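Let's turn to chain A:
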Amino acid sequence: MIETSMTWSDLMFMLNGAGKTLLITFWAVAGGTTLGIVFGLIRATGSLWISIPLGFILDILRSVPLLIQFILANSFQAIAGLNATPFVVGCTVLGLYTSAYCTEIVRGGVLAVPQTTRRAARSLGLSYTQDLTNIVFPLATRAMLPSWIGLTLGVMKDSALVLWIGIIELLRSSQIIITRIQEPLFVLSVAGLIYFLISFPISRIGAHLERKWREDD
Partner candidate 1 sequence: MFNYTFHWRPAFQALPAMLEGALITIQIAVLSMLIGTVIAIALAVASGSQYRLARFGASVWVETARNTPALFQIYMAYFGLGSIGIFLDSYIALLAGITFNNAGYLAETFRGGLRAIPPIQTRAGRSLGLGAFSTFRLIVLPQLFRIVFYPMTNQIVWAILMTSLGVIVGLNIDLTGVTQELNVRTFRTFEYFAIAAVIYYLITKLVTGSARLAAWKLFKY
Partner candidate 2 sequence: MIEVENVQKKFGLLEVLKGVSLTVEKGEVVSIIGGSGSGKSTLLMCINGLESIQGGRVLVDGIDVHAKDTNLNKLRQRIGIVFQQWNAFPHLTVLENTMLAPRKVLGKPKEEAKAVAIAQLEHVGLVDKLDVYPSKLSGGQQQRMAIARALAMSPKYMLFDEVTSALDPQLVSEVLDTMRLLADEGMTMICVTHEMGFARDVSDRVAFFHEGVVEEIGPPSQIFGKRSKSPETKKFLANVR
């Protein structure tokens, strides 16, 4: 057996960190997806006067390191005296970051629905919203879901960076234990395994769906 001075309470401490990781991921993905759907529809169907500036701003979020976004947001909220907790800052930044990617997924999905299909729907007398909810979303979901699952997992992994603004998530909690018991390889392996156990099954489901749907077409 592997000898280690890591205790059950250490493991619980790490699982607690993993819980924090999942919680941040949940809020970021929930907020980011909501925004992403709105932004995505604007990008796909809105007027160019809104669509282009929006695309430009979201592109910045994808082109600046997430770590720096955390640092800037944290510093900004201090300057502005918002008194937001690191957790709120972390979720907000990660949520906006998520929305930037989600927007492109939604836009791609909506544009993948053939124009003729939508014309057919409108010609039957369906309103814009009815067209969206009855025709576009069901069809686009197929195109979007695998990418969205990939995005969610990406956000889960990227959430590790909130440790820099003082949140003790999975990786930070491992680091704390490493400092105490000086067994970096073992403790990190446990952390890696936890990440893997969360991520791998979900990514497999995503890949499976993608394959299955491609065969159906």
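Heads up, the rule we're going with is that contacts are C-beta pairs under 8 Å (C-beta built on N, C-alpha and C of every residue); 3 or more make two chains touch, one makes a residue touch a chain; residues count from 1.
The candidates were selected such that all candidates are chains of the complex that A comes from, given by their letters.
Just so it is clear, the structure is predicted and the values come from calculations on it, not from any experiment.
Picking from 1 or 2, the partner of chain A by touch in this complex is candidate 1. For chain A in complex with candidate 1, the residues that touch the partner chain are 60, 63-69, 71-72, 75-76, 79-81, 153, 157-158, 160-161, 163-164, 171, 174-175, 178, 183-186, 188-189, 191-192, 195-196, 199-200, 203.
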